[in-house]
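Yeah, one chain of the complex is gone here, protein chain that is, but the others are all in their spots.
Chain IDs A and B follow the sequence of writing; residue 1 opens each chain.
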Amino acid sequence: MTLTLILEQAFNGLQAGVTLFLVAAGLTLILGIMDVVFLAHGAQVMIGAYAAAAIAAATGNFYIGLLLAVPVTFASGYLLEFLLIRHLYRRDHMEQVLATFGLILFFNELIRIGFGPAALYSDLPPSLSGFVEILPGTPYPVYRLGVILVGLACAIAIHMFVSRTRIGAMVRAGANNPAMTAALGINIKLLLRFIFAAGACFAGVAGMMLGPITAVQPGMGEPLLILSLVVIIIGGIGSVRGAFIAAIIVGLVDTLGRVFLPAMLRLVVDQATADGAGPAVASMLVYILMAVVLIFRPTGLFPAKG
Amino acid sequence: MSRAVLELQGLNKSFGALHATRDLSFCVNAGEIHALIGPNGAGKTTLIQQIYGALKPDTGHVLLNGKDITSLPVPGRVRAGIGRSFQISNVLMDFTVLENGIIAEQARLGQSFRFLRPAFDDPDLIVGARKILARVGLDDRADQRVGDLAHGERRMLELALALATAPQLLLLDEPMAGAGPEESQRMSQIIETLRGKLAILLIEHDMDAVFRLADRITVLVEGAVIASGTADEISNSAAVQTAYLGSE
Partner (left out) sequence: MSAIRDFIGLVGDGVKANQTLWLLVFGFALFPIFTHFADLPFWNDVAMRIMLLGMAAMGLNLVLGYGGMVSFGHAAFIGIGAYCVGISQFYGISNGWAHLGFSIVPCGLAGLVIGYLALRTSGIYFIMITLAFAQMLFFLFVSLEAYGGDDGMSIDRGEFGFIDLYDPLRLYFLIWCALALVSLALMFIVRSRFGVTLRAIKSNESRIEAMGLSPLRFKMVGYVISAVICGIAGTLFASWQEYVSPDIMHWTRSGELMIIIILGGLATLAGPLLGAIVFLLLEESLPMLLGAVAPAYAENWMIIFGPLLIMVVLFGRGGLTGIIDRLSGTRGNADHKAGPR
């Protein structure tokens, strides 16, 4: 258990955290402001990943793939809200679950037809494939560092936008009291569509950046969806700040937990039990954390309402 | 000497900068109809919530028949003897009037955790439910879905359900709200029949009804009691005049 390993895994945790944040940010607003259980948010991640991979393959340039995939995911979110989601606002949660579940099936199948069921692996351009020394003697992949930086930049941008602009103020008002915001005559329909599209966009960015790290395949978004639901529960529905803090915590706990928990267990119990129980507990760690938070704060750490 | 069924001791409740309930103390005696009046925003609903248990006061105590119930949750307070009729009808819309009564009756009898016999077919429950409904004259509407009832009838059902638990203290939160003159008259008559049988804390804006029904009146302004006494005392009180005319 060297410093190098700990540092490396901590950075991995950070990277996982910001990725989670990008997915959770949009979802927490969709849940908090529109009160829609939008399960197909994971599909947005997948759309972003495939868009980037496809454009990169077509143009031969990784960066162009990323750049052009952003408006693609924004547009897909915009269209989706316009065609379907806005009809779900008045429905009860179960119907929303069902409809968005149907969306997941549809999108996964669509991708499967279009790109085949096998995973795509994207290549990193040489400029991003190297290592950088975050501390003397501690090399870390340039790309993952890039993901962290992009994620943090997005977080700062979202924060600035939500707290400094007029539209941001409307978003905050919407999260705090949707009915009142609508009553104030703000064009709530357009605002909601924008929020939805922006959320989809950030989820897509997460997907795009994940492409080179994990496999791009149908259904890749679902695990992220579930984990971001955990993030939102811990952070508080409707709170972007809560989503950020919770995402970093969850990313760190999950990554560090998987790597170090089995070893730590060996200090307390015998080898056999530790090796058997270790991975099991590590995989549940995040959910145990969620349960603990729920016992003391049923509405999360930073609830937006009230 | 009347004994106090409800006693409030130094209740305080703040919402951030808003001090909604200021060091509030007063009593409601057995058998009396005690009205709580005051301009809008005076904190009447906040106070009722604290008596009912839906809100916890920051400091202070709520005593029911001498027993401190401040830490009891709502169902516990109801079982201890508090009944409440809500300002906005809070009845079971997806059931019929009789079914509402049956559910209330089985709750009163403490039988709600039984799994065998159909509740809505049980003759004992039906008899008990009809008694509850008859008290407010809803017996003939027993098979109506509550969703189809007229507004006034729903207020009656609201009152019937509040009485179903045989409370010792009844919190009537604006029973005449949204009622026309005929409905108000009916409601007043029914409240009149309750006089002396239980303690009633009545919040109402309809001043005619208040002065007709109330034995004692407490006036609340900006979270604090500014006057408390009989109807005559209150109507002659200069402080009350200022409070009402001044805050218009």
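Criterion: a residue touches a chain if its C-beta (ideal position, glycine included) is under 8 Å from a C-beta of that chain, and two chains touch if they have at least 3 such contacts.
Here the structure is a predicted model, which means the values were calculated and not measured.
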Considering the complete complex, which visible chains touch the unshown chain?
-> A, B
Of the residues A:97, A:167 or A:301, which one touches the chain left out of the display?
-> A:97
Among A:18, A:31, A:46 or A:274, which residue is in contact with the omitted chain in the full complex?
-> A:31
The listed residue (A:233, A:253 or A:274) that touches the chain absent from the view is A:233
Chain not shown, touching residues in chain A | 31, 35, 37, 84, 87-88, 91, 93-95, 97-99, 101-110, 112-113, 226, 229-230, 232-233, 237, 276, 279-280, 282-284, 287-288, 290-291, 294-295, 298-299
Of the residues in chain B, which ones touch the absent chain?
-> 73-75, 78-79, 83-84, 86, 90-96, 98-99, 102-104, 106-108, 111-121, 123, 126, 142-143, 161-162, 164-165
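Keep in mind that, in the parts below, only the chains that are shown with their structure count from here on.
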Chain A and chain B have mean C-alpha positions lying a whole-number Å distance apart equal to 49
